[in-house]
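Contents: one structure, followed by commentary.
Note that one protein chain is taken out, while the other chains of the complex remain in position.
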Amino acid sequence: MKKIRVTIWNEFRHEKRVPRIQEIYPEGLHKAIADGLAADDLEIRLAALDDPDQGLPDSLLDSTDVLLWWGHCAHGEVRDELVAKIQARVLSGMGLIALHSAHFSKIFRALMGTSCSLKWREIGERERLWNIAPNHPITQGIGEYFELPHVEMYGERFDIPADGELIFLSWYQGGEVFRSGVAFQRGCGKVFYFSPGHESYPIYYDRNVLTVLGNAVRWACPLRRIEVTCPQVKPLEKIGE
Amino acid sequence: MKKIRVTIWNEFRHEKRVPRIQEIYPEGLHKAIADGLAADDLEIRLAALDDPDQGLPDSLLDSTDVLLWWGHCAHGEVRDELVAKIQARVLSGMGLIALHSAHFSKIFRALMGTSCSLKWREIGERERLWNIAPNHPITQGIGEYFELPHVEMYGERFDIPADGELIFLSWYQGGEVFRSGVAFQRGCGKVFYFSPGHESYPIYYDRNVLTVLGNAVRWACPLRRIEVTCPQVKPLEKIGE
Amino acid sequence: MKKIRVTIWNEFRHEKRVPRIQEIYPEGLHKAIADGLAADDLEIRLAALDDPDQGLPDSLLDSTDVLLWWGHCAHGEVRDELVAKIQARVLSGMGLIALHSAHFSKIFRALMGTSCSLKWREIGERERLWNIAPNHPITQGIGEYFELPHVEMYGERFDIPADGELIFLSWYQGGEVFRSGVAFQRGCGKVFYFSPGHESYPIYYDRNVLTVLGNAVRWACPLRRIEVTCPQVKPLEKIGE
Partner (left out) sequence: MKKIRVTIWNEFRHEKRVPRIQEIYPEGLHKAIADGLAADDLEIRLAALDDPDQGLPDSLLDSTDVLLWWGHCAHGEVRDELVAKIQARVLSGMGLIALHSAHFSKIFRALMGTSCSLKWREIGERERLWNIAPNHPITQGIGEYFELPHVEMYGERFDIPADGELIFLSWYQGGEVFRSGVAFQRGCGKVFYFSPGHESYPIYYDRNVLTVLGNAVRWACPLRRIEVTCPQVKPLEKIGE
């Protein structure tokens, strides 16, 4: 069986600088996700902003079927040329899973075309994610809803395009709602935005969150790659005078 | 009555350099469009790439309700900062109408997030635009279809996001089809892509094309402007322990 | 100015049988809505299930631009032929606004093609409706959200098709969320589902609810009527052998 080649990219700054966060994710939250997703059909590689080539040399990007992206405080440091490369690969078929604060990453915003702005608050309140798409591959193994006891709140209006397929809708203790799981097609690539996952909470150890991410990886894996071109073509029908 | 402030931006290069094109559009195709759209409820301004500030100083952009954009051979010359400014205004509510070869303009691609690639051919064949949305504001005054005798062919697959509302579907003599009129919402702004309009043909004098553009301008005019922010907010509900 | 001809159809049973409900809506909730919507550009007519022709003789239906529909306990009594007539008129252009428990009305289900099922609870909890579409005609005059102090809860998963444009998303005190305002196009007609409005609460006197309904009426008014046919047609192009 051909394995799905998954690359988990993490900004990986908070975990090195803030003891409280390091305690939760000692080797980085990308490592926690990798451990949680480990399975026979997946080949998982880790990448971080401070690695050479910002973690994504062409060789790695070219051999990636699905890219997971977590960034927060250093979105601006990611080079525009790298963003353009990732975007081109998504349009050709590579899957992208944008995690939590990656709503504001350059790559997610480039693919959406909108501001991707939202409301936020960090008081550790409870979130309940309602499963809106029970027959979607991403929700298999998930019940009608699941809860996260302590999260950063992300609230509407979330400025994304209307073609996102609603997978999860969140309820927050403080009174907001959010489209917390949304699936897009961009070019030939699949894009999933999934909001759980603040660095201050052990959310990437949660069984439901990991189930969703594992499902999303398999869903986002391309069926084939398409080269994007804008060709001049000959007529297929005879054109008289 | 408050007039809709329309700005028609044109790359305006072909018309100055190619005699055959100059003959069709002696003052630029933006001027032909302006003349064709002229109406009491519209205040129309012209702008061109070689004007100061590439035609769009902040003062003009800030007073524009709907921007029409025509570009072809000089997409790359439009400055990224200007594109970012236009995109921000669209997300806040300004309407944008992307004409013909503007499928590959920086601003349209930035708003779509996809490659916006397509097939093309220029042999002057016939195009028939089928009206798919007879109850949409953009198609009022248009019958089941209309024809253009000589056009540049733009064919599928057109790489745009799936949330475009289909307004026109085109048939070409040479055997292709195309989503030739597509309406999007991006942030709080409306975006209409309309494919007719090659510089070599007198398409912007066509009554149906002008009817569509006039309708699109009125449809794209914002109801209100929204400031894009990403605010930290207080809870609306009391949260116990 | 030509007025928009609005017909408000009400099952009108609870208000005649239950003193507590009669107190809130002594002349029926359709009358309360009519009073709340009264304006110079609207010509409003009332109709009820127990009227002749179940309230909707052809003459009234044919002269209706926008139909509001409230039903709850007697959905099954509405005759299938009447439902078919209403559906045909919506597909030709008539607007339909389905209110609250009309999620389960024959006409709304016929237009959706889905079960339109949901979760529900009546304990008088608080609902907060988030405005997801600030630039949509239906939300003009509405802020980021508005609250209703006591409502019947309608919760996800709401089984409706995916092409509904999200206008409002609701938060409930008890922990659920709901797509509480959703705009559809069916054929040439516009359909708006708006969930507030249980018979036991004075919701149709609420200023925000009335603003939304007034906006929705004007949005749903058809630009033109289209006759639905399935014609055999001649080729538009010459076909050789």
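A few notes on this one:
Order of writing sets the labels: A, B and C. Residues in every chain begin at 1.
In the analysis below, a contact is a pair of C-beta atoms (placed from the backbone, for glycine too) under 8 Å apart; a residue touches a chain by one contact, two chains touch by 3 or more.
Keep in mind that what you see is a predicted model, and the values were worked out from it rather than measured.
Considering the whole complex, the residue from C:Asp53, C:Glu144 or C:Glu237 that touches the absent chain is C:Glu237. Note on the undisplayed chain: of the listed residues A:Leu61, A:Cys116, A:Cys188 or A:Ile203, the one touching it is A:Cys188. Across B:Ile44, B:Val83, B:Cys116 or B:Leu169, the single residue that touches the chain missing here is B:Leu169.
Contacts to the hidden chain, counted on chain B, fall at residues 128, 130-132, 134, 144, 155-157, 162, 165-166, 169-172, 175-177, 179. On the side of chain C, the interface with the absent chain consists of residues 87-88, 91, 104, 110-115, 117-121, 123, 125, 153, 155, 159, 161-163, 173-176, 184-187, 228-237, 239, using the contact rule stated above.
The omitted chain makes contact with chain A at the following residues, 93, 128, 134-137, 140, 173, 185, 188-189, 222-224, 226, 236-237.
Basically, only the chains that are shown with their structure count from here on.
Where chain B touches chain C, the two copies mostly use the same residue numbers: shared numbers make up over half of all numbers in play. Centre-to-centre separation of chain A and chain C, using mean CA positions: 37 Å.
Touching two or more other chains at once are residues 155, 162, 175-176 of chain A.
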